[in-house]
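For this depiction, one protein chain was excluded, whereas all remaining protein chains were kept in their positions.
Chain naming follows the written order as A and B, and within any one chain the residues start at number 1.
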Amino acid sequence: MPQPLLSLENLIFRWPGQAEACLDIAEFDVAANEQVFIHGESGSGKSTLLNLIAGVLTPQSGKIEALGQPLSALSATARDRFRVDHIGLIFQQFNLIPYLSVLDNVLLPCRFSRRRSDRAGDAKQTAATLLQHLDLDAALWQRKATQLSVGQQQRVAAARALIGRPEIVIADEPTSALDAARQSAFLELLKRECAAASAALLFVSHDQRLAEHFDRRVAMEEINRAAGAQE
Amino acid sequence: MQFKSLTLIALLIAAPAYARHDHTPHHAHVHGVAKLDVAVDGGTLNLRLESPLEGLLGFERVPRNDRERAAVAEMRNKLGDAGKLFVPTTAAQCTLKSVQIEAPALDAKSASANPEHADLDADFLFTCAQPSKLTGVDVRLFQVFPNMRRIDARVVSGKGQKATRLSTKMRFLSW
Partner (left out) sequence: MTHLLPLALRSAWNRRYTLGLTLIAIALSVTLLLGIERVRQDARDSFAQAVSGTDLVVGARSSPLQLLLYAVFHIGEASNNMSWASAQTLAAHPAVAWTIPLSLGDSHRGFPVLGTTAAYFEHFRYGDKQALQLAQGKPFSGLFDVVLGAEVAARLGYRLGDPIVLAHGMRGGAHADEDEHEPGHAEHGDKPFTVVGILARTGTPVDRTLHIALEALEAIHLDWQGGAPIPGFSIPPAFVKKFDLAPKAVSAVLVGLKSRAAVFAMQRHVADFRAEPLMAILPGVALAELWALLAVAERVLLAVSALVLAVSLAGLVAVVLAGLGERRRELAILRANGARPLDLFALLAFEGCAVTVAGAFVGTLLLTLLTALLGPWVEAHYGLVLRLAAPNAAELELLAWVIAVGTLASLLPGYRAYRLSLADGLTPRV
């Protein structure tokens, strides 16, 4: 079996000042190009998990390995660098910087990451292609992010997560602000583009109905032994 | 006063408060406060000190006993040794030429005009070999006469006229 893209082992995370662990994961692996649906109610620790994988938080014990790199061994700055180099993030809503244009929002990771910038090649051209693939009309590109509909904004965020072909895309409830019809459409677009960019997709949601779009489905309650402990 | 062009500055002036350094014939007599007039002209340095006797001696009348007479003698000695009271810029190579002390209140013949308060006037003359290097005087009166707390100094030199207030903290008079 090839080395997993992302590998968690005996991970324990506790918020400072709390006695109970909020996250306690024995084992969780993600393979390259894999698309995983992670289901969890609020409070199940999924946001914490994402922050750990993104390197914003560090666990008290256990191992997080991404692309063969032990994240917990890296300095805060190195983790920040690792994040922008290898991970694309999409949030529930308000993903975009209001005073930047759509195009500049998409190009944001290239500003901070040399690797993403290099891998994007002609960054503007790549951004344009991504935006086109995500059904965003060229007329919108120079607009301020705030002038777009929520659905459009989420697609811009997806384009930004994908630019420079990071190995991992993490989407945290990216469809919860969309209506049902647009949810599926967005999801399919996202899956297609992640596959095209050969990025693994970690899709986190409390909405079970979306699970059907994924082959691998994981419930937070299954992997997190501390789930429900704090509520 | 209808002169419209009165400056803001003129308006700010509180004239009565100004009178403090007014050299009218009747000098203000404030214990602990002396006046020092310094004139620098070529190679000569004139200093004139006007001080209430109290600041130099502790009393302001004809000495009544041996102890007081000794105190007067000691004061005259200290003033006579003016090289230790005033130290002009060393590079100017100044030497003390003369000291003249006037204190009529200490003299039984001339005393009694003002039995409560009396001043001492002293003139000090220095000559300097390098007048161009003379830029100031270190005034050490405060150490020698601890009762002295303030000296209102006026200086006239080739650079113009100026007034400075000296104290134990600020005892160097420069021009």
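Operating definition for what follows: contacts are C-beta pairs under 8 Å (C-beta built on N, C-alpha and C of every residue); 3 or more make two chains touch, one makes a residue touch a chain.
Here the structure is a predicted model, which is why all the values come from computation and not from measurement.
A.B. asks: With touch as defined up top, name the shown chains that contact the chain not shown.
C.D. replies: A, B
A.B. asks: Among A:Ser7, A:Gln35, A:Asn95 or A:Gln152, single out the residue that touches the unshown chain.
C.D. replies: Answer from the full complex: A:Asn95 touches the omitted chain.
A.B. asks: Since one chain isn't shown, list which residues of chain A touch it in the complete complex.
C.D. replies: Interface with the chain not displayed, on the chain A side: 47, 50-51, 54, 56-57, 76-77, 80-81, 83-85, 89, 91, 94-100, 104, 108-109, 111-113, 160, 172.
A.B. asks: Given the full complex, what residues of chain B touch the hidden partner chain?
C.D. replies: 1-10, 12-15, 17-19, 21-25, 37, 39-41, 44, 46, 48, 154, 156-158, 160-165
In this section, only the chains that are shown with their structure count from here on.
A.B. asks: At what distance in angstrom does the C-alpha mean of chain B lie from that of chain A?
C.D. replies: That gives a centre separation of 85 Å.
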